[in-house]
Each structure stands twice: as structure tokens, then as C-alpha cells.
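Note that this is a trimmed complex: some chains were dropped, and none of the rest were shifted.
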Amino acid sequence: MRPSGRAPDQMRTITMEPDFTVHAEGCCLVSFGQTRVLVTASVEERVPPFMRGKGEGWVTAEYGMLPRATHTRGQREAAKGKQSGRTQEIQRLIGRSLRSVMDMKKLGERQITLDCDVIQADGGTRTASISGAWVAMRIAVDKLLASGAIKEDPILQKVAAISCGIYKGTPVLDLDYDEDSNAEADANLILTGDGKFAEVQATAEGATYDEEELLRLLRLARIGCTQIFAAQDKATGR
Amino acid sequence: MRPSGRAPDQMRTITMEPDFTVHAEGCCLVSFGQTRVLVTASVEERVPPFMRGKGEGWVTAEYGMLPRATHTRGQREAAKGKQSGRTQEIQRLIGRSLRSVMDMKKLGERQITLDCDVIQADGGTRTASISGAWVAMRIAVDKLLASGAIKEDPILQKVAAISCGIYKGTPVLDLDYDEDSNAEADANLILTGDGKFAEVQATAEGATYDEEELLRLLRLARIGCTQIFAAQDKATGR
């Protein structure tokens, strides 16, 4: 049995609250159970140096965790003077995932930065970040379309992410912190609205896994992402 | 007339929502109008090296602003690799203010860290931080008292902070961003529950000021802090 009493293929409650803050072009406060991430999408009319002059846009992401988002206080990265390897790995994954559904030519020479700040952590912060970032990006792009700044919708698909893992021998969906810290294997799976994969990352933690187990995780992920896509539709009024 | 239509001695709406997150020993989401700061109080059973072995506690603070708390996106300090001078100045002020009402002997050899993270900025983030930090600290200390970890209440007074300034020649209370960026003088005033000052900082911005003007700012601050003290009482159930 799972510590939370959930069935193996049962997600936590997902909420996606758009416009939690007012300044950003797009904003979404996303919750997967007790995990809560504030995502903002900022549109800037410039691209990074390596993209200049190509007439194409760019999507990037930054990730952070408030020092007391966790059970015990973690050191503030700004005070420490650098971002951890974990932080950098996560923000690279978020950026890559969102870029996988963006047509950079249609976006035009502008950049969207997705800031994902974890307000409260209970497992699955990177997957909640990706799922919420899509909502914030969708809202920001809708404004660009409404204002006429861009002509054609550059977003090709929805994208959602979910964690799965093997916990006490059973593949389970949407790990919370208790499960995550004891799982034998831990996967982050990123799917697009048409059922394809943007990224699969499945890591052994204490026990290696076989192909059959991997396939069962992929199937759980499909169940989860279907629910996330529905929440994304609701949050963006589609 | 003020851009917001407020009277010169009129505060913005103050809200103080305790327990916005679950992990910290104390938590308060404080709003002064559109300025919103999430404050957590973390209790740790250790003190910094310079305080060890004295049987006394310590209170410190850290301050941060989410990159898109502001009208345009600011660079993330963790990515830049250092905290700005402004950030350090503010977090030093917050820590000093909260220490001014704490009896370190009664607190015992433990540390309370107040993390003040600005979710949305519209002027007065440092004063909202201080005012909210007192609530988070009060909640955390109440738990220490309830558990018997400390015997006597170490908090000597409430402490509240408010900004005032001279805007188009008129002293006004609780500056929002529009006023703050155009004020001739700008003051941050920190009062304790018994009507005394913990800190006065009044800075000329384009025009110097005289003693009469300073006194008018001090009087406005008393009006504001009375309302903040009431909000603190309500939030902590006193």
C-alpha cells in the first residue's frame, strides 16, 4: 500500500490557478497534492546571443526552491553564490521540454522565460513545473496572438510531465516525497498532447529495472498525463 | 493627489495569512495592497559560530525577490551568483529589526531564520517583510512555548515597519511603486508595540528634507503601525 493510501495508478489532486500574480505575461500556480510551484512566463523582445539575427525565438527556464519549501530549511542558492547541479539539471529539463512543443520561427525573435519557483515541495517538483509552465506559456502566447505581435499560434502541442516509480516492487504513479525517497526506481516522463514522448528519464535507485518494468511506467505516465492535459485545458479555458 | 487616490495618511489594505505553507515552524503570507511577501520562520537547534556556547539564541533573516515579482523580469540572484547590495542591505535590516524585540537568553541556544520572499512587488517590500516576519516568528515561538522547549516568552514586543515619503511636496503614508519611484524623500520606519523606534531610515531622493518634514513622516508612521499591529494581533489570534 502507498503511504497516502492512493491506488497505484491514482494521481494526487491537481490544481492550476492562472494569474496568481499580476506582472508576468503568463502565470500559473500549480499544485500536485502538497507540491506547489509558482510559474511565470516573461516575454522579452530579445533573444540570447547565439540566436540573434535568425528571425527565430527562444524558450528557456529557471528553477528555484524557496529555502523552506522543504521539511528542513535548505541553504538559499543566492546566498551560497551558485545554483546546485540538481537545480541546473532541472531547469535544463524544463526548458528542453517546453521548446519541444514550440515552433521558434512562428514565435519570432523574442524570448519566453519560464520561472518555476517551488513554494512547497512534496515530490514531483520538476514535473509540476513543466506541466504548469505550459499553462503560463500558453497564456503569454495568447496575449501575443491577441495583440497581433505574432500571427500564427507557435505552440504545436500541449506538454505535460509526471513522475512514476517502482515502490516496494509495484509501479506507482505520481510519487510524493515519502515514496520518492524510498523508491527502487524513479522516472520522469514528459509527453506531448499527441501521445508522443518529449523525454523519458528512468533511473535506478538501489535496484536496476528491466524492460517490462519500464513499459509499465510508460503506461502509468499516459494515465497521468491525460489528467494533466485536462487540467491544462481547464486552466487556459479551452 | 496620490496616483491610487488614497488620502495622504491612508494605508493600502493589509492582509496577513498565517500557515500559507505547511513545513515551516511559522509562516505568513503578508500583503500590503499588491505587494505580497511569503515569510517563513525556521527554528534550528544551533546558532552561528560567533554565538556558540553562550546559552543565547539568534534571529537572522534572508530576503529574495522572485525574478518576475516586478514589472519587468529581474535577473535571478542564484543564477548571477551573488546577492545584490540592495538585497543584503534589506535582509540585514529585517534581521536587526526582529532581534530588537527578542530576548536572546530566553530564546535559548537556537536560531530562528526568517525567509522573506517577495512574490509580487509594488513598493514597500522590506517593510511588509518585517511586519510579516513578526507574525511568522510569533507563530514559531508559540510552538516552542507549547512544546515546553522554552519556558518564558522571549518576544518582548510586537514590531512593525512602514514606508512613508514626501511625494509632490506632501508627506504620504505607505508608498506604492508609482510613488516610491517619484518621491523626493523616502523613509522606512520601524516601531515596536510600545511606540518606540527600532530603526529610522529617511533618505533624500532628489531633494533634501528638513526636521519638520522628518517629524511629519514619523507621525504618519505611527498611524500606519497602529493598523499593522492590529493585523498582527488578528493573524496570531491575540
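The letters A and B name the chains in turn, as written, and every chain counts its residues from 1.
Note that contacts are C-beta pairs under 8 Å (C-beta built on N, C-alpha and C of every residue); 3 or more make two chains touch, one makes a residue touch a chain.
Everything quoted here is computed from the prediction, not taken from an experiment.
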Overall copies of the shared sequence [whole complex; 2 in view]
6
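Convention: only the chains that are shown with their structure count from here on.
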Between subunit A and subunit B, the Cα-mean centres are separated in Å by 33
Residue set of subunit B touching subunit A in the complex reads 21-24, 27, 34, 36, 38, 40, 42, 44, 62, 64, 66-73, 76-83, 87, 113, 115, 117, 119-121
